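Every protein chain except one is present and positioned as in the full complex.
Moving on to chain A:
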Amino acid sequence: MSQSYGIKRVLMHVLLIVLCAVMAFPFYWMVTSGLKTNDEIWQTPPALWPAVPLWSNFVDAWQSANFERYILNSVTVACAIALIQVVNSGMMAYALTHMPFRLKGPLTAIVLVSYMVPTTAVYLPGYVVLSKLHLLDSYAGLILSNSVSVFSIFLIRQAFLQVSHELVEAGRIDGASHLRILWTIIVPLTRASFAVLVLITFIEQYNNYFWPMLITKNPDLQLVSAGLRSFFVEGGAYGLKWPLIMAASAFTIAPLLLLFLFTQKTIMQSVNFSAGVNKG
């Protein structure tokens, strides 16, 4: 009994290790391909590890396009958006959960309906709106057009619903303003949800490609995905410089994998929250 149990356990670990290896292999392949020479990368069958790892490829790739700028653009825009969403989702959710007012029902319904509309479908009219506001090709346009997320509002609303209304009442009796109650009492109690909001929003915006690409033509404003794509198509000339392209992909992905390494618990917890959002 215990022996067959042990064998089963070992087999299961072997299976899991194989599965994990298959899932992680593209990352390994990206890095090793980035270390090969242009001749070596075309070898068949491909070598699992380069004869002489060419670390200089990473330096060359970094210098052959303005990656510093692209990554900085992505990080700045993503941080700004996450920060704005903390504020406007927090205030909106507070109004919807702890402030009685007549439009509460209609506003909740509007937010709920917009949750169902596919983002990508409004890109064309959104583009026209942005051009009318003279916000094309600007950081302001990149940030403002993404500054509200229905998902974030629902996420925070869900958390605020768990906070007892008596806390708010007590604060009011003590003479505290709604803003003060929100930021000094409610937000600290629901910080787990805000952590999820910040991380998910950051990841989403750092990775964002389609919309930022549509509304910016200036290469200096490109986010990292669009910058990498330009390098892939132009600088890399579609596959003539695969080692450099792989090296560039590696340092584009690295910041996110690092972020994930340190925050994996929170990010994977987000699942509990987003399941809750959909039930709300």
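Going forward, contacts are C-beta pairs under 8 Å (C-beta built on N, C-alpha and C of every residue); 3 or more make two chains touch, one makes a residue touch a chain; residues count from 1.
Please note the rule applied: contacts and distances are computed from a predicted model.
Trainee: According to UniProt, what is the chain that's been left out of this complex called? Choose from "Thiazole synthase", "Cytochrome c oxidase subunit IV", "Alpha-(1-2)-phosphatidylinositol mannosyltransferase" or "Multiple sugar transport system permease protein".
Mentor: For the chain not displayed, UniProt's protein name is "Multiple sugar transport system permease protein".
Trainee: From the list A:75, A:107 or A:185, which touches the chain that is not on show?
Mentor: Candidates A:75, A:107 or A:185; residue touching the omitted chain: A:107.
Trainee: Please identify which residue in A:35, A:61, A:77 or A:92 touches the non-displayed chain.
Mentor: Residue touching the absent chain, from the options given: A:92.
Trainee: Out of A:153, A:168, A:196 or A:221, which touches the unshown chain?
Mentor: Checking each option in A:153, A:168, A:196 or A:221, the one touching the absent chain turns out to be A:153.
Trainee: Where does chain A touch the missing chain, residue by residue?
Mentor: Counting only chain A, the missing chain is touched by 12, 15-16, 19-20, 23-24, 26-27, 29-30, 33, 41-46, 84, 87-89, 91-92, 94-96, 99-104, 107, 110-111, 114, 116-126, 128-130, 133, 144-145, 147-148, 150, 153, 178, 203, 206-207, 209-210, 214, 224-226, 228-229, 232, 239, 242, 245-246, 249, 252-253, 256-257, 259-261, 264, 267-268, 271-272, 275, 278.
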